[in-house]
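Structure first, commentary second.
Note that this complex is displayed minus one protein chain, with the remaining chains in position.
To keep things simple, chains are lettered A and B as they appear, and every chain counts its residues starting from 1.
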Amino acid sequence: MPILRVHNMSHDFGGLRAVKDYDLEIEMGQIRGLIGPNGAGKTTIFNLLTGIYTPTEGEIWLDGRRINGLPAHRIASMGISRTFQNLLLWRHMTVLEHVKLAHYSKIRYGLFGAFFGTPGRNREEAEIEEKAVLLLDRMGIRHLAEQVVHNLPYGAQRRVEMARALATEPKILLLDEPTAGMNPEELEQIMEIIRRVHGELGLAILLIEHRLKVVMELCERIQTLNFGAVIAEGTPEEIQNDPEVIDAYLGRESVI
Amino acid sequence: MPLKERISRNLSASCSRVPLLGWLCGALIAVTLERFAGTPVALALGLPKIPALFGLDIMLKKPILVPNAVLYVLLVYGLPMGVTTRSSISLTNRLAALLFRFPIAVTVAVHLALLYATLHLWAGSSDYRALVLKLTLIAVMLTLSLNVINGYMGEFSCSHPGFMALGAYCASVFTVGLFVDDQLFGAVFLPPALGPFLFPVALILGGFLASFGALFVAIPSFRTRGDYLAIISLAFLFIVKSMIENLEFVRGPRGLSGQPDWADLPTVFLWAVLCVWSINNFVRSTIGKALNAVRDNEMAAGAMTVDTRRTKVVAFLFAAFWAGVAGGLFAHVLRYVNPSTFGIQNLAEVLAMVYFGGLNSVYGSIVGAVSISLLGEALRPLEIFKWIIIPLLLILVMIFRPTGLVAFKDLDVTSLLRPKQNQGGKV
Partner (left out) sequence: MVIFFQNLVNALQWGSFYALIALGYSMVYSILMLFNFAHGDIFMVGAYIGFGVSIGLLALSSSGALAMPNWLILVLTILFSMFLTSFVGMIVERVGYRPLRNAPRASAAITGLMIGIILETGNLALLGARRVSFPSLIETTVYDVGGVFVTNKKIMIVLVSLLLTLALHLFVRRTKWGMAMRAMAFDFAVVPLMGVSVNTMIALTFAIGSALAAAAGILFGVAYPVLDPYMGILFGWKAFVAAILGGRGSILGATLAGFLLGFTEIFVAMIFPSTLRDLIAYSIILLILTFRPHGFFGEPYSARLRL
């Protein structure tokens, strides 16, 4: 059964149809790509899948459960997580706090524990911290745990955002331009992290990317979006040679 | 190395080696000294009596006595404290380490007991001191609870005086109605002996009423933020004030008096400690950190499984609860309450304390509340200048440290109470 199934999803902003009849099926462990020119609607699709917008039409099924219309935090706790194109980190919080907070929905102690520091809460907080530190270790940023994020260099911030997304223990991870703004060395590192995460955790991954090198190397299948509609879908080789895609996207100012 | 630098290096080095236990013991000894030898020392220094507020109160009334007052403070507070803390560094460190081996609750209790003893002795010498201390503790509660909303959650809420008012009136109606022979509420309903035990109930009820009121601000906050929420909270303030003024049941603008004298120093102290402790627990927990996430980026918070609505409701209601309790205590300290207390003036004061002391910080709220309260008391003789100096001070702080003096600093009880390493002069 596919981990994520989207059927005929469309979304309007006022009079503008930003996404038209979008379909998607991803199985556990697959890496899919979503490419297209700027403004095609890729991030909008991510926003729809994660519940930031409720689709005007269509249905989204996560792990067999229908999620369209649910609040974003519910959807996130059901196993879908994401990073953001513009790095939406929490300015004043430390790296460790970012990763710990992603555990929010799994917290068992309630307000009583929060207010009165019960042993149960202390134990759980210790567990959360342990898990968080391990994750930071995996992402290679453990040494930055106590740093406040807005002091960090861009590459480190990207890793923090990915670590945070992974901390929700998702079944499917949506990455919105994870390599934006990176130099070739950082690019390789991020791709390595994505491969490792995919390999070790067996997640499904949906990737929005402008750098075709990344998309071609990592993704099994790619969808190309233009003006809100999928204009081509297939393997990297097929997409590379698809005239529609070349016309809509590759023909324009292409990136690396 | 120049002498001045050497002295300051030595000073800060030795200061950093003193555990909190040492400071508290030093303070206790100083106030005990004052209790027994204070008056003779004061008279000898040319002061008419013990200066009530560290000489701050003399500042404006008889400025010529300021040097005498300063000398007094140095002699009676500074010297004993300095000498005892310095000479007992190893002893207090060992004691602190000893206490540390027990569960944390034990060392906390010991420290609190010492703190309370110090405050009690200090306040014992005059009613004025007791009053100032109680009002300062209440200010700490108000400041910290407002910081939860404005600092940790980054809103601009103007509704705190409203929460305070709800708590003050609810608690007063409860105590006066049930325990006091009153024209308004009729004869005594319950035996007075039961009173002090039911006082916490009165305060908690006040807190709950304030929390209920907070829903009217919390729910709109789901859809609006920032400036719009400021307006809604402001409207709430006016509505509560207006509502009370129109309630003949509590004598409207004339105010309610006759509250029983149950808000003594130990009671106020305990509630303040409970407030600081529970709020600190909350903001340091992962659930509490959600407040920061909602402040810094609400959309990302939602995407990371944080229930932003629940977070806002909890923050508002919890903060309002403590504001309500503080209001109840306030009503019983002054034994009179009237709606004009809870208007724009009060709002400005409590906002000043929060932003002056520091956002998103328990230390900050304590610093802000204590400084502004004491400063306000010191400037009381010149009521007018109080409201020029304090705003001016705040403007300066806003210009040079926009988030307040001690912002974003976590209160970690364990590291606070820990014995300090005996290192050699490392600053």
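Keep in mind that, in the parts below, a residue touches a chain if its C-beta (ideal position, glycine included) is under 8 Å from a C-beta of that chain, and two chains touch if they have at least 3 such contacts.
Being a predicted model, the structure only gives us computed values, none of them experimental.
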_Let's see if you follow the contact definition: name the visible chains touching the chain that is missing._
B
*For the chain left off this view, which of B:Gly124, B:Pro196 or B:Pro220 is in contact with it?*
B:Pro220
_Identified contact with the non-displayed chain, of B:Gly46, B:Pro67 or B:Pro391_ = B:Pro391
*Sole contact to the chain not displayed, among B:Thr118, B:Asn150 or B:Thr267*: B:Asn150
*Absent-chain contact - pick from B:Ala13, B:Ala97, B:Ile231 or B:Leu270*: B:Ile231
_Touching residues of subunit B against the unshown chain: what are they?_
150, 154, 156, 216, 219-220, 223-224, 226-228, 230-232, 234-236, 238-239, 241-243, 245-246, 252, 344, 348, 351-352, 355, 384-385, 387-388, 391-392, 394-395, 398-399, 402-403
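What we mean here is this: only the chains that are shown with their structure count from here on.
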_Quick check: how many Å separate the C-alpha centres of subunit A and subunit B?_
44
*asked:* Touching residues of subunit B toward subunit A in the complex: what are they?
replied: 278, 281-282, 285-290, 292-293, 295-297, 299-309, 314, 318, 360, 408
_Sites on subunit A touched by subunit B in the complex_ = 50-52, 71-73, 76-77, 81-82, 84, 88-93, 97, 100-107, 111, 113-117, 121, 125, 128, 164-165, 167-168
